[in-house]
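What you see is the complex with one protein chain gone and the rest in place.
Presenting chain A:
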Amino acid sequence: MDLKLLDVEPTEAERVVVDLFNGMGRDQLLPALHAVNDRVGWISQGALNHICRVLHVPPAEAYGVASFYSLFSLTERPAKIVHVCVDLACQVNGAKALCDRLTDELGPAGAKSGWLRSPCLGVCEKAPAALAFEAGEVAKEQLLAPTHAGEVIAVAAAGPSPVDGERAEVPQAGDPGLRLLKRVGVVDPESLDDYRATGGYQALRTALLLGPSGVIREVTDAKLMGRGGAAFPTGRKWDATARQPVRPHYLVCNADESEPGTFKDRLLMEGDPFSVIESMTIAGFAAGCSKGYLYLRGEYPLALHLLRNAIAKARERGFLGTNIMGHEGFSFDIEIRRGAGAYICGEETAIFNSIEGFRGEPRSKPPFPVEVGLFGKPTVVNNVETLVNVPVILAEGSEAYTRIGTAGSTGSKLFCLSGNVSRPGVYEVPFGTTLGELLDLAGGVPPGRELRAVLLGGAAGGFVRPDELDLPLTLEDARAAGTTLGSGVVLVLDDTADLGSFLLRIAAFFRDESCGQCVPCRIGTVRQEEALHRLVGKRPLSTGAADLQLLREVGQVMRDSSICGLGQTAWNAIESALDRLGCVESFGHEEAGS
């Protein structure tokens, strides 16, 4: 392919980092864009040009990819920038006041003033949160959570301090009943010895003895369901992939956790990174994959640091690479891919396009990933939490595993409690625990307040009322109640919460995160936000068009005709608020009469 490049050259700094990709191909486009962004803080014409020259990518396509991700800037930007979360849990915990202060002191959000508004940063238990970034020879990132305007202003000026001794914490730490979280906050996440001393790598040994089909049988018998939101049977997915004659097979660990209110996978990766690596190795063994990609969202610096360490140590000690644990012929390795600010890349086919160096747009299904996935090959995609259930299953046996939880939902589940709740954090409970019991575990709403509603499952989930707290948290009960457990979000709203603003944020989120590929989602999410603004603000159109009806009709076409789950669920939470919380009447307090 002859490439026609723009007549612009990179700076010396840009050239040096891009030249490291010499001899590589298109699938390194996202890493190369990150490399430039890490070095200089934005992607200039000269830098993009040079990336295209080195990786042999047409410039228009590279531009299309770079302009897809919100963490990249294609216009000049200072090296230091702070991303301030304005999403659901942070909104409930004062993000608006924080942004108002920043606007007063630093100027309106933008590259010039050194701060930007950001969707959910995945640290909802410590809201409000911000992520400071500084480009340089060694890029620095620092999570500020919980934060306040003074701290953001100081860090925006001084730059972040690099990741230090921060440690993952869970409220139940040390509880002997924990299975998925047993090491989080207890063992040293950097130490492979600690991991092995607490049972680490015993499951892989068991797996190697059982053989691939034996592992798949155990996982199938355990009735493990995917924990990323879609709840697909994991065993079936592995089996379907393992049976594909085409080689190679790939494994993708979906760690692009970006559903607002979700932070369980981050806790697992920060608190027990070796278990993620071991679980991926077992999955790779079972499904016949020689390579695994760990697609990590771009906003998790600590998880990135710990996972890199875990992979390096595992490789050093023969837990990754060739002939793993002495098992002749079993080779498997893991490459981390950093996302760059795009919720949609957590969609199971968009993640392939993103890894391959294309825009993170979902693919049309069929064909399904188990047949035609990453690089066109059979691929298993599993969420982090799903995978870390596998060592538990292999350790205790599928039969014992199914005794936890209910018949339709086996095992335990991680829930992300945030919002107006006394002790926010990730909680592990057996499936079947009621929502009320879970809220009690987290101390309920702060003293003196009353529960207004719970958003269950995330922005794509649904609301539950205070009179429905006896809902058993299982896949089947949630479905029957017209909601979903989704990714395990339990976002609590008390009587001080502004439901109208909360719903508007959900609508804005879907508009911002739509990839734009299909009409129902690309335009539907815009019309949904517009109509909701009119409804919440009680400012109907002069034509008198019924906005509630409009919302329902747009919601229906998004659900019926969007390509992927993002568009199909973009109306769920808003519909559920209107139908279950009956909140239309309460809208417009402030704006009424204006």
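Just so we're on the same page, a contact is a pair of C-beta atoms (placed from the backbone, for glycine too) under 8 Å apart; a residue touches a chain by one contact, two chains touch by 3 or more; residues count from 1.
We adopt the following convention: contacts and distances are computed from a predicted model.
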Among "Alkylhydroperoxidase/carboxymuconolactone decarboxylase family protein", "TonB-dependent outer membrane receptor", "2Fe-2S iron-sulfur cluster binding domain-containing protein" or "ABC transporter permease", find the name that the UniProt record gives to the complex chain excluded from display. "2Fe-2S iron-sulfur cluster binding domain-containing protein"
Option touching the unshown chain, where A:Lys291, A:Arg359 or A:Lys377 are the choices: A:Arg359
So one chain is hidden, and I want to know which residue out of A:Asp19, A:Asp104 or A:Asp560 touches that hidden chain in the complete assembly. A:Asp560
Of the residues A:Pro119, A:Gly185 or A:Gly419, I need the one that contacts the missing chain. A:Pro119
Out of A:Leu471, A:Leu503 or A:Cys518, which residue would touch the omitted chain in the full complex? A:Cys518
Residues belonging to chain A that touch the chain removed from view: 1, 3-4, 6, 45, 48, 58-64, 67-70, 73-75, 116-117, 119, 341-342, 359, 364, 508, 511-520, 522-527, 529-534, 537, 539, 541, 543, 545, 550, 553-554, 556-557, 559-563, 568
